[in-house]
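For this view, one protein chain was removed and the others were kept in their places.
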Amino acid sequence: MQEEELQKTEKKSAYELFFDIPVGPQHPALKEPAFFKFRVEGERVVGVDVDVSYNHRGIERALEDRNYIQNIYLIERICGICNVAHTLCYAQAVEQLHGKEIPSRANYIRLMVEELARIHSHTLWLGVAAHEIGFDTLFMYVWRDREVVMDLIEMLTGNRVTTAINTIGGVRRDVSDEAKDKVKKGMNILEERLKYYRKVALNDPTVNARCSGVGILKPKDAIRLCAVGPTLRASGVKNDVRRDDPYTLHDEVPFNVITFDTMDVFARVLVRIDETLESVNMVRYCLDHMPNGDVRIKLPLSPPVGEAISRVEAPRGELIHYARSNGTKNPERYKVRTPTFENLPSVSEMLTSKSDYEVNIADIPITLASIDPCFSCTARMEFRDVSKGKTWIWSLKELKAHCSKSRR
Amino acid sequence: MDFLLELLQILVFPGILFAIGLAFVYEWLDRKIYARLQNRVGPLYTGPSGILQPFADFIKLLAKEDVVPNEVDKPLFNALPIFALTLSLTGFLALPIMDLRGVISFNGDLIFLIALMTLICIVIMYSGISSANRFSTVGAERAALQLLGYEIPMMLSAISIGILASSMWVYDIVSIQANSLWFLIGPGILGFAIFVLCGQAELERIPFDIPEAETEIVAGWLTEFSGRKLALFRLTKDVELLYLSGLAVALFLGGPSGPVIPGLEFILYPLYFLLKTLFVLFLLTTLRALFARLRIDQMVNFSWKYLVPLAILQVLIVRVVV
Partner (left out) sequence: MSMLKEIQKSLFKKKATVLYPFKEREKVHIPEGFRGKIVFDRDKCTSCLLCARFCPSGACEIVTDEKGKRPIFHLELCLFCSQCQEVCPKGAINLTEEFELAAFDRKAFTIR
């Protein structure tokens, strides 16, 4: 809700007991800087104002100053947790500019690492969600078991988090048979543990009490507000880039699109757990069906003139990269659309009480966490006057006013 | 001479010094067990197995800057931590440890002990309100609501034991349990369960750590306190933990009594007290590891839907037995 709308709610209550609770920029429930202003009446939330531009890093601009190879590592650092999705999307876009296909084995490895990263991201989220509802024991257990997949990623790619495995024209490392065995073993452990967590989520009374009926997002609102990823699927909308617009080998590797129709945080928990189980199976499929051959083709540094768009289903939802090349070794324009940015409008919808739906202060952290926010990639725009060394941000209204003025 | 002895009892053993020392050890145990339940190691490096960690935390906080915000109600803000600590220590003095009666013991002290707990909660409420912070205000509001939830079942369960012993004197309650095993485990078992659950709420620990829910309202009513004041509040929480487990032992588990060799009571009684409180502590810690935090409305609901009827049932059981 915007500032003016917040003003409207002022002094409408019978007790005039509205006050604002600031959540952020630094708050225990947020791992990254963002600011939410909640207007509350006792424990009830009646309005919310969101500001996410705290961390503008100028990555899109920086991409234009580096060559295509250097950009892989910059793109990777947009978000630490979904770095595989970002590099995959980037590599696809650049390959599209080149108009080249990569070897099949490379595609299998890409898909496998992508799914491993999804497992790691979703288990990370599960732990964070448990912490947000004060269930620290579950948090510790989940993160302990997450180490299994972290170790596998480290073994396959050379680093626990920033994998740097995708590159233009394929992948940088091959998978040995020994590594395959280890991954298989790891998948067995993970499957067992994930099934256990599924049981806990379904049976534990306190988890149920805190998650069901909280953070409701109706399917039609979800579509209207452009929700993506697990947030959208938890509202019962069957939408997954992997199915709708298959990239790498997603049309070959079988998987189910998990949806859930309770539309609340609980659904998001279960969608994520089930998706992780699907990922486990996909990794297994990749290991069994991986053909032999090259993992990489050599491509020239500068792609031909052209434009490309690539889409990837990142753990948090649909990720879109756009690249424009002018034939030099640096991209002319690069644009990234991250899933968290798309999900933010839905969050303010979930957090506003309506006639038949109450939001409590206590529901704020888990509802915020339920979209798996990653605010580091949400600040999109800021203005900088280099000569004065001043930086500022314009609201939509100011921006429009400025545009219409300059148009005249 | 008598006076000196009494002073010694109040100040050293089993009085204030003992209480504070033991409270630190119990916090350490609590953290250690909690960590074990979560497959971690817990405090490790300060002292053997980290036993000095709570004490080190306390010292560290004492040395920290003590910020008093401009907007707070200063006299209240400064005095409340001391009030809270005093209240919990006073409660500890009334627990039977060395003897079947505490250092302070009078007819009707059960009511006094229960009132003390409510008073601590009221101090907490005032701390939240006097802080003039939004998170604190919400925390104080929640503390008050939570008090409405757990206080009645807690009192009922305590009073049912009073009815059992036909007395409101902790000494009587302990002695009647010391003399017969039946009274120890028979009619009070349900009351014990209720008392422990409510104790968890009084101590503001998961699943009832609603007034200071970290991820929701930062630190709730504690948000503005820093340095010395925070240290005192944390110590209060530790002493309160000890006090509540001691009270549960005194009311339901026969206090410090147990099989004794005549002449050795002064060693054996405190030993039994320690063992029994450790058992209660273990229960409290397990509860903490087992659940997610409830929402305030769910907590009050739970308490009025289940705990209050059960507590009434407990009173009825006792009526029938007596």
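General observations
Read from first to last, the chains carry the letters A and B; within each, the first residue is number 1.
Just so it is clear, a contact is a pair of C-beta atoms (placed from the backbone, for glycine too) under 8 Å apart; a residue touches a chain by one contact, two chains touch by 3 or more.
Worth saying up front: this structure is predicted, and the values here are computed from it rather than measured.
Within the full complex, the chain left out of the display is in contact with A, B. Annotation: of A:V200, A:C226, A:V257 or A:I297, A:V200 touches the absent chain (contact as defined above). Of the listed residues A:I59, A:A164 or A:C226, the one in contact with the hidden chain in the full complex is A:A164.
When the whole complex is considered, the residue among A:F35, A:Y141, A:F266 or A:Y285 that touches the unshown chain is A:Y141. Interface with the hidden chain, as seen from chain B, comprises residues 36-41, 44-45, 286, 289-290. For chain A, the residues in touch with the chain missing from this view are 66-67, 69-74, 76-77, 137-138, 141, 144, 147, 151, 154-155, 158-159, 162, 164, 172-173, 196, 199-200, 203-204.
Note that in this section only the chains that are shown with their structure count from here on.
If you average the CA atoms of chain A and of chain B, the two centres end up 44 Å from each other. Those residues of chain B that touch chain A in the complex are listed here as 37-40, 134-135, 137-138, 141-142, 206-207, 209-210, 213-218, 289-298.
Chain A meets chain B in the complex at residues 19-22, 27-29, 40, 42-43, 130-138, 140-141, 144, 204-207, 209-210, 360-365.
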